[in-house]
Every structure is written in structure tokens, then in C-alpha cells.
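Only one protein chain is missing; all other protein chains are in place.
This part shows subunit A:
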Amino acid sequence: MFSRREFLMAGAALSAIAGSGLAGKWSRAAAQQALTENDLLDFESFGNVTLVHLTDLHAQLMPVYFREPSINIGVGEAAGLPPHVTGVDFLKLYNIEPGSPEAYALTSDDFVSLARTYGRMGGFDRIATVIKHIRAERADNMLLLDGGDTWQGSYTSLQTKAQDMVEAMNSLAPDAMTGHWEFTYGAERVQEIMDALPFPFLGGNIYDAVWNEPAFEAYRLFERGGVKVAVLGQAFPYTPIANPSWMIPNWSFGIREEDVAANVEAARAEGAELVVLLSHNGVDVDRKLASRVTGIDVILSGHTHDALPEPVIVGKTLVIASGSHGKFVTRLDVDVQGGEMKGFRHRLIPIFSDVITPDAETTALVSRLRAPYEAELKRELATTETLLYRRGNFNGTFDDLFCQALLEVREADIALSPGFRWGASLLPGQTITVEDLHNACAMTYPAAYRSTMNGETIKAILEDVADNLFNKDPYYQQGGDMVRVGGMAYTIDPQAEMGSRISGMTLLRTGEPVDPAKDYVVAGWASVNEGTEGPPIWEVVEEYLSHNPVVRLEDNRSVRIAG
């Protein structure tokens, strides 16, 4: 049964995660009190429209641990700005007490002990409680918007080809969604789901690849609280580059800034008084977009998994970042008068799973969706003594484990694991189940390839990915992290230009420099190329765990950051 945890913090002030309006610092609850459900849901309604933003759930129906990154370097104009602020600097920026629930939810410092204190976050039935609470309060004033990356990332979503997530989301009655990983189920499946969705899948930047014309509905007008609200959808612009294009051969993406501007104008011409961009661009791209396209009041920004306790304000546009994996739901109340946003009240609501009462109806739904797979989900593979997590610009322990498995099971010199930002964390002492493993790798192109590459090619790959992450122009960034490398050390200068960021590539096995002309055996997974051969990554990792039932990882010191 559900046990309610006491959130007592000796000597530390607890603050509710609430933005107090325009650029205000977080408001504070009284010190030394237990965090209650009311503290999390409390919100003095404001204005005439309430936007509720849920994004990048990555198919996590159950509460999870999720460690935020300790390294998230910003380049160019975004350097030093949120979300490129981590740890103590983040706490200072937003006036958050170290060791507090918000510090646990938003940063990585002291993660393990805080996780043991405050417990898992998210859980679809807790999210349902929050959304139903807001809906009860705001009824006809509310829009629920799903920012995408909702259908992928778990064992059950992969087994059901997203049907579990579609049913779960439908139960919350969203008003619109956009997408990214959704497209990795292939065009046919996406179309099939879309045809049955009781709400629009918006994507003004998705074109028919042959005819070079819009293929998806760009925006939908809603009336809420007497206000005409336009919701524009912006899918992840680089879906056919970061993910397999052969799965969606007839769809072309891109930022298409001119189209966003044209759609904003068209929506305004149709009478929209509030314009909302439901975006899967990522925060840096949306910050630039907001500075160049006028007329957008709110950008609900997904993709880069940043959780920001206050809106980023660009001109007259609010950029809202609502985190990932079900850890947060954003509630944004705005007041619209005479076709203009006059004010707002914002709250990034943390979903502390031990504080928020699960919605019984949703708990039952989730149980039903998971029931056919329960036995397999629970199957135990190993135990970890190391905190396993993924987020961070250069490495995460979960990928260290994957790289170890690839090196050993696939007998490779060098292992590559993609810089995905999804995947839950596991605490030291936890059992690794099939569900846990799949939370880090459930996807539709899991083949673990084994091939030969020379040193020059390996460097070219690293340079290419580094430029996707650290290009000074956000429009050229793809929003993932650096490809994770096993068996090889290297130095990276994020501020350098493409082609000169990577140096000092060294084969760890021999301690010798990687020779540009010499061939190496490279094992990796999640290639975007059609026809990639190899066992699914989860089989490789499962085999490794069968020989290594206790996971104990050394600190990864193989990536050196220069500059």
C-alpha cells in the first residue's frame, strides 16, 4: 500500500516550487513543515486561461528516480543562462535551499541521499491527480497540452507500439500534442494512432517530403474562458536526422521559422488573442525563435528535458520548460485582455510520488495496461552498487554500463552509446529488472552493431555529434548529449569550432593514441541506418549482467574537458 513519507527537514526552509509572477523569485512556505499534497497543488487561480504542460514523459507510467545533469554546458549566447546552470549555481539562481525537496527535484547534488529521503517522482496516477485537480478548479478555462516524447521509453510502450501511452493520455483528455520519438514507431503506426486520436496531433513544421508542402495540421483554435487561444504545434525539427528517416520516408521536418511566423500571423488573423507554441524544439532553439518571431505569447518547450522553476522571458514571450519523465507538470495561468497577455502566474509542480495521492481510476488503468507484462517487467537481472543515471553532456553511469557490455559481449575495441537524454535512474542497492533496463533502451531500432572503423572515422563521428550539441547557433543544435564512448579516452573543447573540438583520442586497452589510419572494432547501438544488424541492445546488456550480477562502476574519467 501507499505509504506517505514525512518530508521533515531539520533546519532547512521548505519552499514550494512556485513562480510568483514576472521574474519573481520563488515564494517560500514556512520553514520546518512537512510538504503536503496541498502545498504542491495550492495555486491561486489567475486570469482567464490556464495552460497545463506535460512533456517528455518517455512512457513512464510508474514513479521513477531521475537524476538531473551535473554538466550541461551552454555555448554562444546561451552560455551561463538557464538551462545551462547546474548544481549549486542553479540553487543560488533560484534561491533554493540545498537539501530541500526542490533541490532534489531540480539538481543532481547529493542525489542518492536525497532520493532516499524524498522518494521517487512522477507516476501517471499522480499526474492524473494534479491534472484533475486543476481541471476541477478551472474547467472551461484550461488547456492540457502534451509536448511529445510521450509514447516511447518503456518496455510496455515498445511491446504495445505505444498503445499503453495512447490509452493513458486519452484518459486525461489532452487538447493537443506534438511529437518526436512518436515517429520512431514508423509512419504507418503514427498515422493509425493519429486517425483515432480524440485530439489533434499538431506539427506545422512537418512537410510532405515529395511535395514540399505542409503535411500536418499547424494549429488549432480553442476558446477558453472567453479567450480565443491558438495552439501551434512544432515537432522536433531534426527527427529524420537524429532518428531513422527510413521509418518516415514521406515526412520532412526542420525549424521552418518562416512558417512559424506565417502561422502565428494566420492565427492572429483568425482572431487568436493568445498564441501558444507547443514546441519540441528544445529550450535554446525556442529562446532564439522567440527572439526572432513576434506574436507568440507562450512557448511550451520540450525536448531538452530541462526543468526550470521560472519562465525564461524573451521580449514578450514566456518560454516554459517542464522537465521530463513525469517529474513535473507546469501550470501557467495567464490573463488575456484585448488580445494581449497582461500577466501570468506560473508553477512548475513537482510530482513527489509519496506526497501526491494517486488517482484511483488511473491507478486501475495503469495496472490493466501493465498486467500482461508484469512477470517480465519484474524479472531480476542484477543488482547495482553504483548509482545508474544517464543525463550529463559527456557520460552517465547507465551508458558506462552499456559501453562495458558492448565491449565485452561484442568483443570490441571501442563502444559507442548514443547521447539520449531519456532513461530513469537506479539507486545503489537497487535490483535491475527488465523494466529498469528497458527504461534506458526501449526503442524500435535497438540493433547492437559491430563494425570496423578507422581512427579518422571515429573522430569524424565525435566531431559531428559535438557540433550537434555545441554549435554556437542554436538552430544547428539537435538537443541530445555527446555520444558516450567506452574503451577510449578523449579531450573535448566545447567552445572550439567543428573539426577542432576533439583531441587526445587514446585507446584505453593499450594506452596508445588512436591512429587515424588504423582500423578498430567498434560496437554500438541505435544506428539510424536501415538494415543495421545485431542483437537488440537489451540482450547484450542482459548477457553482460548474467556474468556480472553485481554492477560496480569506476568513476568515468575518460572524457577530459578543455577550453
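In this text, a residue touches a chain if its C-beta (ideal position, glycine included) is under 8 Å from a C-beta of that chain, and two chains touch if they have at least 3 such contacts; residues count from 1.
The working rule: contacts and distances are computed from a predicted model.
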- prompt: Any idea which of "Aromatic ring-hydroxylating dioxygenase subunit alpha", "Putative CoA-substrate-specific enzyme activase", "Heme/copper-type cytochrome/quinol oxidase, subunit 3" or "Thiosulfate oxidation carrier protein SoxY" UniProt assigns to the chain that's been left out?
  reply: "Thiosulfate oxidation carrier protein SoxY"
Message: Of the residues A:Asp195, A:Glu213 or A:Glu554, I need the one that contacts the missing chain.
response: A:Glu213
Chain not shown: contacting residue from A:Trp181, A:Phe402 or A:Tyr544: A:Trp181
Query: For the chain left off this view, which of A:Phe43, A:Tyr185, A:Phe216 or A:Tyr238 is in contact with it?
result: A:Tyr238
Task: Out of A:Gly419, A:Pro446, A:Gly487 or A:Gly534, point to the residue that touches the absent chain in the complete complex.
output: A:Gly419
- request: By the contact definition given up top, give the residues of subunit A that touch the hidden chain.
  value: 180-181, 209, 211-214, 236-238, 240-243, 245, 252-255, 258, 416, 418-421, 460-461, 464-465, 467-469, 473, 475-476, 478-481, 483, 498, 526-529
